[in-house]
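With one protein chain held back, the other chains of the complex are shown just where they sit.
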Amino acid sequence: MDNKIRLEFTGIGENVALARLVVASLAGQLNFTLSDIEELKVAVSEAVSNSIIHGYNAVPSGIVILEAWSDIDSLVIKIVDMGKGIADIQKAMEPAYSTEPDRMGLGFVFMQSFMDDLQVDSEPGKGTTVTLVKKISTDAGRLNSSQN
Amino acid sequence: MDNKIRLEFTGIGENVALARLVVASLAGQLNFTLSDIEELKVAVSEAVSNSIIHGYNAVPSGIVILEAWSDIDSLVIKIVDMGKGIADIQKAMEPAYSTEPDRMGLGFVFMQSFMDDLQVDSEPGKGTTVTLVKKISTDAGRLNSSQN
Amino acid sequence: MSLEKKYHRDTLVIKIAGEFDMVTAEEFRRLVDPELDRRQIRNLVINLGGVSFIDSSGLGVIIGRYKKLSQSGGKLWIAAARPPVRKILELSGLQKIIQFYESEKQALEAVREA
Partner (left out) sequence: MSLEKKYHRDTLVIKIAGEFDMVTAEEFRRLVDPELDRRQIRNLVINLGGVSFIDSSGLGVIIGRYKKLSQSGGKLWIAAARPPVRKILELSGLQKIIQFYESEKQALEAVREA
């Protein structure tokens, strides 16, 4: 089944749960395990929170866009903001690096460890696009891993 | 809190649940009662199902758009399709009227009885927009009704 | 969403769980219609105990089976509908033509006594 969704929402904290819910519901339609869905929720939560907190500096006027579609063997999720952007993407992605004193710098670490692919595109003053890819485990693959 | 969301999705049956979920989540952020949320879910389910079944004749290539925002005292939800449209809106809204032999013609009846306002705009060959409005019961109102 | 079927002589019991919308309605139709056509089913008991949501698509497929059964002299019984689901069923006037029972057991007893 070819399914594609696009969710645009005001960048407020309450909508982070909405983004998680939408992705969990979409992943539930596909062949993901419960543990895969948990990991997808964390990765999406990190990316959307970053757009709100960093991209728009927690000023609730920005719009965040979440696009998701599945091809044969994976779910692709794009989180887009038109916020302040990231000057040094490599530095931003380093574990424990954060520009906010009271944050942990673990967002990108979680996205990286939970997803099969992570891509960050950003331009200062223009905004940031994070692309998350999660492979749908084939039934054979799931059988094998549960036998291990 | 000013919140606005826009969800675009492929017109397949599986996404009707997604639309309900999104609206329920949004309504949960506001001051709606559980029974209000149930009614919102039914109305949204009817409008989105109609777009898929009638608007796009169940051919899963059409896109359905759900827009929702809240002002001070109500939640407004627009369901839009670019499908075949409705020639005679008044006739379509009559109870028990349906162009499909195995359907009930109760969709608009449910939307009407569960919402505070219902508006249908449609043009044959262009598509249909259904606008649903549900008032947020004030605390005073709810207090009164629970005392009755 | 899940659909379960079982038989008691000429009675078919369908137990539905989850949300009863256009997707479930289509699966319900695909499961039940061949049974009604092939077997000598005289009573269809629908256990809605696990249903958390229903809309006019779910309602429509129930009424459709009611009509189909009526034509062949059969009957339809509804069991265990929870309050929000019951509200929708009643709004459509369904309780005027179909009997509602608190539990599947009570519905099956009524079938036996009918």
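The first chain written gets the first letter, and so on, giving A, B and C; residue counts start at 1 in each chain.
Here is the rule we go by: a residue touches a chain if its C-beta (ideal position, glycine included) is under 8 Å from a C-beta of that chain, and two chains touch if they have at least 3 such contacts.
Remember, predicted model here, so these are calculated numbers, not experimental data.
Every shown chain touched by the omitted chain in the complete complex is listed here: A. In the complete complex, the hidden chain is touched by one of A:76, A:89 or A:106, namely A:106. Touch with the chain that is not drawn comes from one residue among A:3, A:25 or A:45, which is A:45.
Take chain A: the residues that touch the chain left off the picture are 13-14, 16-17, 20, 35, 38, 41-42, 45-46, 49, 52-53, 102-104, 106-107, 109-110, 113.
Keep this in mind: only the chains that are shown with their structure count from here on.
Chain A and chain C have centres, each the mean of its CA atoms, that are 42 Å apart.
With each centre defined as the average position of its C-alpha atoms, the distance from chain B to chain C rounds to 26 Å. One finds 29 Å separating the Cα centroids of chain A and chain B. Counting partners per residue, chain B has 14, 17 as the residues that reach two or more other chains.
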